[in-house]
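One protein chain is absent from this view; the other protein chains keep their places.
After this line comes subunit A, so read on.
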Amino acid sequence: MIGGYVAAYFLSNPNEVEVAPALLAELKTYNIYDTQHLLPKEIFSWDGLLSLRGFLLLVAGGFLVGFGTRYAGGCTSGHAIMGLSNLQWPSLIATICFMIGGFVMANLILPIIMKL
């Protein structure tokens, strides 16, 4: 938290976040225009939390992150970075599953949630 604060308030980049044009175009169809910060305010704000899609993303998403991390026995740094560096094949399986979960969410489920 301190690191995030220091980076955001003392080392920050005043420019907008550069976002891939294809993603920007897709986000526009969901009424997401804010690229000022690392997180779009249409979802990551108290107002966003009160919308159905924002509530789903933040609450259900947060729950899945916590539940999945413990169930898998590690997160991105534990499995993908540390586990792969140490050539642990269970970590490779976990990392592949992280990516499959992400692909399914980003490409198949998220478009439905974003239109709620």
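One rule holds for everything that comes next: a contact is a pair of C-beta atoms (placed from the backbone, for glycine too) under 8 Å apart; a residue touches a chain by one contact, two chains touch by 3 or more; residues count from 1.
Here, contacts and distances are computed from a predicted model.
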item	value
Name of the absent chain as recorded in UniProt (options "ABC transporter ATP-binding protein", "YeeE/YedE family protein", "NADH-quinone oxidoreductase subunit J" or "Tol-Pal system protein TolB")	"YeeE/YedE family protein"
Where the unshown chain meets subunit A, residue by residue	1-9, 11, 17, 19-20, 22-23, 35, 37-40, 43-46, 48-49, 56-91, 93-107, 109-110, 113
